[in-house]
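Omission of a single protein chain aside, the complex is shown with its protein chains in their original locations.
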Amino acid sequence: MNFDLDENQELFKAAVERFCSGQDMAARRAARALPGGIDRARWQELAELGLIGLAAGEDDGGMGGSHGDLAVVAQALGHAQAVEPWLECGFLPARLLAGSAHLESVIAGEKLAAFAFAEPGRRFAVEAQGVKVRGGKLSGTKQFVLGGGAADVFVVTAEDGGKTALYVVDAKAAEVEVRPYPVADGGVAAIVTFHDAAAQGPLSADLGAVIEEARLLAAAEMVGIAQRLFADTLEYLKTREQFGQPLGRFQVLQHRMVDVYARVESIQSAVLRALLQPEAPMAAIKAHVAENAIWVGHQAVQLHGGMGMSDELGVGHGLKRIVLLSKLFGDPASDILDYARAA
Amino acid sequence: MNFDLDENQELFKAAVERFCSGQDMAARRAARALPGGIDRARWQELAELGLIGLAAGEDDGGMGGSHGDLAVVAQALGHAQAVEPWLECGFLPARLLAGSAHLESVIAGEKLAAFAFAEPGRRFAVEAQGVKVRGGKLSGTKQFVLGGGAADVFVVTAEDGGKTALYVVDAKAAEVEVRPYPVADGGVAAIVTFHDAAAQGPLSADLGAVIEEARLLAAAEMVGIAQRLFADTLEYLKTREQFGQPLGRFQVLQHRMVDVYARVESIQSAVLRALLQPEAPMAAIKAHVAENAIWVGHQAVQLHGGMGMSDELGVGHGLKRIVLLSKLFGDPASDILDYARAA
Amino acid sequence: MDMDFAPEDLAFQKEVRAFLDDKLNARLREGAAGTPSVFTEPDITREWQAILAEKGWLATSWPVEDGGPGWTPTQKYIFEKECAIAGAPSLPILGLRLVGPVICHFGTPEQKARFLPRIISGEDYWCQGYSEPGAGSDLAAVKTRAERVGDKYVVNGSKIWTTHAHHANWIFALVRTDPSVQKQRGISFLLIPMEQPGVSVSPIVTMANDHEVNATFFDNAETPADNLIGEEGQGWTIAKFLLENERGGSCAAPALLAKLDRIERWAREEASGSGSGSGGTMIHDPNISQRLARLRLEAQAFEVTELRILAELAKGRPAGPQTSLVKLTSSNLRQQIDELAVDLFGYEGLQLPVTRPLYGNEAPEYVGSRAAQLSMPAYLNGRAYTIFGGSDEVQKTIIAKQVLGL
Partner (left out) sequence: MDMDFAPEDLAFQKEVRAFLDDKLNARLREGAAGTPSVFTEPDITREWQAILAEKGWLATSWPVEDGGPGWTPTQKYIFEKECAIAGAPSLPILGLRLVGPVICHFGTPEQKARFLPRIISGEDYWCQGYSEPGAGSDLAAVKTRAERVGDKYVVNGSKIWTTHAHHANWIFALVRTDPSVQKQRGISFLLIPMEQPGVSVSPIVTMANDHEVNATFFDNAETPADNLIGEEGQGWTIAKFLLENERGGSCAAPALLAKLDRIERWAREEASGSGSGSGGTMIHDPNISQRLARLRLEAQAFEVTELRILAELAKGRPAGPQTSLVKLTSSNLRQQIDELAVDLFGYEGLQLPVTRPLYGNEAPEYVGSRAAQLSMPAYLNGRAYTIFGGSDEVQKTIIAKQVLGL
C-alpha cells in the first residue's frame, strides 16, 4: 500500500506547476479573450512538455501514462487554476484518436481537436442520435463542444447503423458550421452543425471507457481546485481583519473551515480510490466529488465576502470550473441516481 | 388576515397547560409503566376538559371544533410534552366513530378506542388488504396499533368487497388477540390479530379526510414539541457554563440556535398555512414540518450534550415523539416524493 | 385565524392587477426577466418608474406629504406581491427606498424640496457609499474623511460595492467628520454629487461577467455643507434608521414562488436525455421534482412568515422577531432556487454570456432557451445574496444577540 507519487508523477506535477507559474488573472483573461478562447502558443508549450502525449499509447507515439499519471496532471492543473482545456482538448482527443493519422499533430500541439458529443435536447445522453453518418458524410448538430471555437478537427459521435461511432471531421470544411459561445469556466464552446460533411472513421477507440477515464480526470481536477480554494481561503482568513481581529478568529468560520477541510480530504480519498480500484464506479465517484467540490466552492466565495464574487480573484474561477466539470458527462444528481438504481 | 388565537382557542390552550402542569418525568414514566401505557384516570380528566369531544361533531354530542381549535390543542400538548395519546386515541376515534353508538363513551373518556390501520409488510399503505371483513366477521392482523394495549374497542380498516371500510371490534372479545409492544415515544402499540371477530359497521366516516386531518394535527404537535425543545435548549445554553463561560457565548452555538429558531418559525408558518388554506397538501406539509422538527430534535440533544441523551430530560422524549409522529400515516421522504410526483 | 385579505384590500388588489395588465408592457417584462444581476438596468427602470410616478405609486414608503401614496402595510404588500408575480422590473431603490425615506425623516425643508422631486422624476439617480475596502460588513470602520472647509465638505477616501455608481449622479455616504471620537460617534451622513473631478468610479465585474458594483474614490471631492443630513456625528443613527426602515414589512416570498412556478414550467418542457433513465421531461426526474417540491414548501411557509409580520404591522403592532429572519431565509432560498434552475438545464445551463444586456435586440444568441442562458449568471451573481447587506454570518450574530439574547 502506497499513496506517494512516484518519481515520474512528481516530475509531471512539477512540469504543470512550472507551466502555470506566473499565469495571473490578467494572463488568464487575455488567453480567454483570444478567438476560440485558447492561446495556441501556450497550448503548444503544454504539448511540448509531453502532457498531451501522456494520454496517448506508446504505439501511437505517446507516453502511455497510467491513470495515476494522468490524474496527477489533472489535479495539478486544477490546483494551478490552469486556463488550458487539457482534459477536453488534450486528454480526450489523444485517447479517442488512437490509431488515427491526426494523432501525431494533436500530440504535438499543432492541431487542436475538440470532442463533439452533446446534442441539443438530449441532456447528458452519450448515444448519438441527432448526428448521423450516411455514406461517409456526417449531418446534424452538436452543442457544448468545448474548445470548439478554436478546433482544427472535431472528433464526433455519430449514429451509424443504430450504433454510436466516432468520426473525425475537418473543422474548417465548408460543410461545417461553427457557432462559438462562452461557457461558465470562461472557456468557449460551440454549436457545430454538419451539413453532409466528409467524415473519416469510424475510429477504433472504446468510447465508453474513454468517458469513464474522463470522469476520473474531471474528478481529479475538481479535487485540485478544491484544495486550492481551501488553501487560499485559509490564508485569507488568517490575514484579513474585520471587527478588529483576523476573520479566522471567529469560531463559526473556524468550524466552517474544518468542514471544508474534511470534505477536501474526503474527495481526495475518493479520487485515490477511483484511481487504484479499477472496478470503482467512476460516474458515482465523480458525482460525490462534484457535490462536495461545489460546496467547497460556495464556501470559498462566501468566506471571501464581496471579493469572492469578483472576477478579479481566482475564487470565482475555481467555482465556475468546478460547476462545469461537475456536469461533464453527467451531473451529480443523475449519476447518483443511476448508481443507486444499478445497485 | 389574523393569526391571533381566538378566545376559545386561548381557553383550550390554557386547559391543556393546566392539565399538563406538574407532570414531570417521574409522572410521565409512571403513566407509561401502567398496563397499556395509559393512565385511565388522567385520560378521563382530559376527556372532561372537553378535549376529546372537541374533535366530534355537534350532532354527535361533541363540540365541533375547527381545524384551528384542534391544532391549538395538538400544539399545546406537544409543547407541554403530554404523555397522553390524544391524537391517536382521542382525535382519531372521535372523528372515525361519527354516528356510532360508541362515540358517547369515547368522548366521555370512559371507553378507550384505538385505530388499527397498519398491516405487516405493507409499510404506510392506507388501503386494507390483510384484514378482511366477510359476513360481519373480521380476520387478519394489524400492527402499530397505537394505544392498542389499553384499548376497549378497535376502529379497524378492513378490505370489504375490494374497498377499504371502517369497522368497530370489541377489544376484549375472545376472537381478538392483542400483543402489546413498546414504541419510540414511550407509548405502547400492539399487534392485533382478529380471528373471525364480530365487527360492527361499516362506519360512515371519510377515512381519507380524517387521515389528512390527523397529518395536520401531527404536524401541529411536532411544532409544539420543536418550540419547547428550542426554548429549553436556549435556556440551557444561557445557564450552563463550560470552559469558563456560558455555552451560549460560543459563536458556533449562537449561530446554530439561530438556525434552530429559523426552522421553528418556518414550521409554525407551514402549519398555519395548512390550517388556513384548505387546499394545502397536508402530507407534504407534514413532511416538511417533520424533516425540520427532527433536525431541531437532533440539535436539542446535541446542544444538551450527554444530558440530552438521558431518559431523565424531556429533550430525548421530544425527539422520540417527533420521530414517531414524522412517520404516522407516511414518512417525510415518501410524502415529499408523492407530492413531487403529483406535481 | 384567517389568511384572507379584507374586501377593501381585495378591491385594491384588483386595481393593481388591472394597472399592471395595462401598463407593464412586454419590453419591461423582458428587461426585468433578462437581468441576471440584482438591480434592473436603468434603461428599463426609468421607463417603469415614469409610469408609476404618473400613477402616484412610486414612492410607496414615503409619507403622504412628501409624495407617498399613503398606503397601509397591507396595500404595500399587495402592490409588491402583484408586481413580483407580474414580473415587473425592480426600481432604483437606493433613491426611493433608502435615501428617500432618510431625507423625508431627517431632511430640512430645503433638502426635501431639492432632492425628493428629483428622485421621483428620475432626474437624480442615487448610489450608496457604505462599505469600505478592507472592512466588509463592519460598517463602523468608516475611514472616508469629510472635512468641513468653509461652506463645504472636502471628502477623501474610498467606498466599495457601490451599486450602479457608474449610472449615478449622487451618492449618499457614511463619512467620518470627527476622527477624534469613538468609532460610531464621528460618523456623518453626507450627500455628494458624483459628477465632479474629485470622484472616480472603477468597475468591479462579477464572476458572472456583470458590471453592477464599483469602487468609488474620493480625492478632494467637494459637496456643499448643506448636503449634510441631520447633524455631524448623527450618521450612525441615520444608518440604523435606514436599516430598520428596510426591515419593516417585506414581500420576498411571492417572487420566489413565481420563480419556482417558472422552473416547474421549464421542467415540463425540458427533455430528459440523461442517464438517469427517467425519460420524458425533467419534471419526472425524482431529484429535480423533489428539490422543486421542498423549495416550494419552504417558500410557501416563508410566505406565511411574511404574512404573520404583515398582520402585526396591519394591526399597528410592532413586527415580531421573525422580521430578523427574513433576509436570512429569503437569500438562502433564492440561492437554492437559482441553483436548481442551472441544474435543470443540463449542458445548456453552463453557457455564460459575456456581454450585456440579455434582453432586447442587443442580447447575444442563446443556446436552448433564454431561460437557460440566464440561469448561470443568475446563480453566480446570487452567491452575493448571503454576502451583501450584512453577510449571513453577521446576520446570525445579530439575531443571536438581539433576538435570542445569547
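Going by the order they are written in, the chains are A, B and C; count residues from 1 in each one.
As a convention for this text, contacts are C-beta pairs under 8 Å (C-beta built on N, C-alpha and C of every residue); 3 or more make two chains touch, one makes a residue touch a chain.
This one's a predicted model, so the numbers in the text were calculated from it and none came from an experiment.
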Chain not shown: contacting residue from A:Gln23, A:Gln44, A:Ser105 or A:Gln254 | A:Gln254
Considering the complete complex, of B:Lys137, B:Arg179 or B:His195, the missing chain is touched by B:Arg179
Using the touch rule from the top, list residues of chain B that touch the missing partner.
-> 118-126, 143-144, 179, 181-184, 186, 189, 191, 240-243, 250, 252-253, 283, 298, 301-302, 305-306, 308-312, 315-317, 319-320, 323-324, 327, 330-331, 333-335, 337-338, 341
Touching the unshown chain, chain A contributes residues 1-6, 9, 68, 234, 237-238, 248-249, 251, 253-255, 257-259, 261-262, 265-267, 269-270, 272-273, 275-277, 280, 284-285, 287-288, 336-337, 339-341, 343
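In this section, only the chains that are shown with their structure count from here on.
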Kindly work out which chain lies most centrally, taking the average of its C-alpha atoms as its position.
-> C
Using the average of all C-alpha atoms in each chain as its centre, how far is it in Å between chain B and chain C?
-> 43
Between chain A and chain C, what is the gap in Å from one C-alpha centre to the other?
-> 36
Per the C-alpha centroid definition, the whole-Å distance linking chain A and chain B comes out as 53
Of all the residues in chain A, which ones touch at least 2 other chains?
-> 250, 252
Of all the residues in chain C, which ones touch at least 2 other chains?
-> 286, 393, 396
